[in-house]
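Here you go, one structure.
The complex is shown incomplete by one protein chain, all other protein chains being positioned as in the whole.
What follows is subunit A.
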Amino acid sequence: MIKNYIKIAWRNLLKNKGYSSINILGLAIGLACCLLVVLYIQDELSFDHYHTNKDRIYRVVHDWKEKNGTETHQIWGNAPVGAALKADFPEIEKVVQFSGQISILLKQGDKAFQEENIFCMDSTAFDVFSWQFIAGDPKTALTAPYSIVLTEKLAKKYFGDSNPIGQTVEGGVTGGRAAPGIYTVTAVIEDLPSNSHFTFDALLSMSSFRQSWSEVFEAWGYVDFYTYLLLPENYDISKLEKQVPDFIARHDASEEGKYSIHFEPMLGAYLNSKADRQPGPVGNMQNIYIFAVIGVFILCIACVNFMNLATSRSMERAKEVGVRKVVGASKKDLIIQFMSESILLVLFASVLGVVLVLCLFPFMEMFAGKQFMISTLFNSTILLLFVGIVLTTALVAASYPAFVLANFKPVKVFKGSSNATSESVWLRKGLVVFQFSLSIALIAGTYIVFSQLGHLQKKDLGFEKTQMLNVDFNYDNQVLQNLEAIKHTFAQQKDVLSVSSSRSIPGSYFPDAGTQIELPDGEMKVFIQAIFEVDVDFIPNYEIEMAAGRAYSREFPVDTIHSLVVNEAAAKLWGYSDPEQIIGKRFAQWGREGQVIGVVKDFNYLSLHQKVEPLTLRLEPRSSKFITLKIQDAGNPETLEKLADIWTSVAPHRPFLYSFLDDSFNRQYEADYRFRRLFSAFSGLALFIASLGLLGLATYTAQQRTKEIGVRKVLGASTFNIVRLLSVDFLQLVTISIFIAGPFAWWAMNKWLEDFAYRIEIQWWMFAIAGLVAVIVALVTVSYQAIRAALANPVNSLRDE
């Protein structure tokens, strides 16, 4: 019997090639999208699971609570907490600490590169984390000062195929960690899996840092360390947390009761951590939900297509159903038959879907920022999930048409009376509305994502972003000693308009500082906030406007150690809503005392996801990392060449590492742009699948109404009349969809926008545009069939009566 079913299914497939390919293609795309979403989500959820001790690793979160209720939580904190925890709590098996991310110039022979992704790490690292050794001894690799552990990538880069163990590299300054020196390679490990919440290219031994600058390891107020703990199996972390208040008190670590710590499991680090200052980029649970929903949407659309096409085609199968029933088929037989037919289609579609996914793998890097291997696909969880999805799809998509068909009454079929009961017509219409609602919601979503990211580009950031060239010299001592002379040499160039230097630039790393400023009532009050260390030229060079007072100036020698400039947010933080009021107030910061001399207008030195936070601009050119050149004609390669030549003449030991400020600033939005690419691709596909369904449906509607069209034409209807007759129904459905999709998309996209401090307002016409796109696509799809039907010779349609 099954053979008979498959035979007839196969012949039906071949007989209706157009219908079959629409159906299979639509479903295949749906399944492919779904599979990609599954892969994406699975990868996001797999972060850090490769560590053998994954369930036992926790990390310290540092908490600061101000009296006014503001709380900050960050992963980056002080050093002594690690040793103190280990000493006080014997149940903590291991503590591993590592520094903030280090940029360092590494030289080996004639090779010199600035490496950006390096940490100083404790020797306990390999007891806690499971990184695979290629060479060297995990026990001793990070013990001795000036040891370096390279990843395979870096080992190849500096040593090619020769054995790097025991060889040396020369390391430059590290931004206040280890002093420059010669590092010995003690181990090579495999490159870190991409699903790690932080990655690095090499590790320096923490003892190199300790040897260079030991006092920070005792300072509870000095922030530059991440602290991870290895706890016993099944340890209840709340036991440890209960003892934290005593622990803090015992070590006198709390500054006026403001500082405390708590613990966070490492497995939640990538997706669930709310803390600031993470050691690596974090994921976003909300995006996972969004993509999960989109995946389900697309699959629903594809399933609906399938159901719609199958039922609308049922007229053609009606005779067969009638005959089969007459010769003895029971309803069950028929349901099984049509189910197996649909399942066959779904199987074809799923094979094609997998092929599609494999073809799309190379593009996943661009779309999702992830690389997938074919082997990823043959992971048991993925396979199981995919089989589950295919089976569900088969059941959902196949059951409805099967039941509809099996219910046909032979008596009616043979009489030729229409089987299109009003219910099935309503259902079919409902399904089209459902599909288009989802598509329109996705289109509207895409439009809103585009508008928001466009808004980020257009927003006035409060500083000059274009034509700003940043040269990164990474605190190099020789450069710092000649800084003024080097700046002067650059400023001499005719293409260079102005020059400044600073430690931080907008959109990149900046440290925090505890700063005291006099409150309106005269009390000195300390807040920890962001600090930009800049030179005299920074404010004018970046064209940052003053809200009150004045910027730093060479005419005021007092500025070098007794003046401070803050931003408007900082003025507010200390209680001055009018920036003029803070001018002349006393301050104390990092050993310097004096007066606040100026307030800059708030400029967006952070990404526009965040509000402008309080900031002080401290005059400290000797801490600089960057020289910023404002140039004209930045697109001209000759200009760049000339600047590079100058650099080589003034700092021959340093590579000319430059970036344009707008590029580096936009890099903060990489995740957003990726989200946009992914979102728009999925929306496009959803609309495409929905149109496929509409095309199929329109074809059959036109076929069913051939006689009606013939009669109308005989009675004098024009082609236009007919096209309108056939299109207007579908347009009505699409219009209804707009009203269903609108509120849903509005709600969902508002949620997404909440993640931006600076966001667009969603407007009603955005949905109108999305609707219009859907209407146009629907019209184009339907009218092709409608025009064909309208142009047909009426005699042909009436003859076969």
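Criterion: a contact is a pair of C-beta atoms (placed from the backbone, for glycine too) under 8 Å apart; a residue touches a chain by one contact, two chains touch by 3 or more; residues count from 1.
Just so it is clear, contacts and distances are computed from a predicted model.
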| item | value |
| --- | --- |
| Name per UniProt, for the chain absent here [options: "Response regulator transcription factor", "Sporulation and spore germination protein", "Phosphonate ABC transporter ATP-binding protein" or "Transketolase"] | "Phosphonate ABC transporter ATP-binding protein" |
| Among A:Pro193, A:Gly369 or A:Pro410, residue touching the chain not depicted | A:Pro410 |
| Selected residue (touches chain absent from view) among A:Val323, A:Val425, A:Val558 or A:Ile769 | A:Val323 |
| Selected from A:Glu66, A:Glu152, A:Asp276 or A:Asp333 as touching the chain missing from the view | A:Asp333 |
| Touch residues of subunit A, complete complex, unshown partner | 1, 4, 7-8, 11-12, 15, 319-320, 322-331, 333, 409-411, 414 |
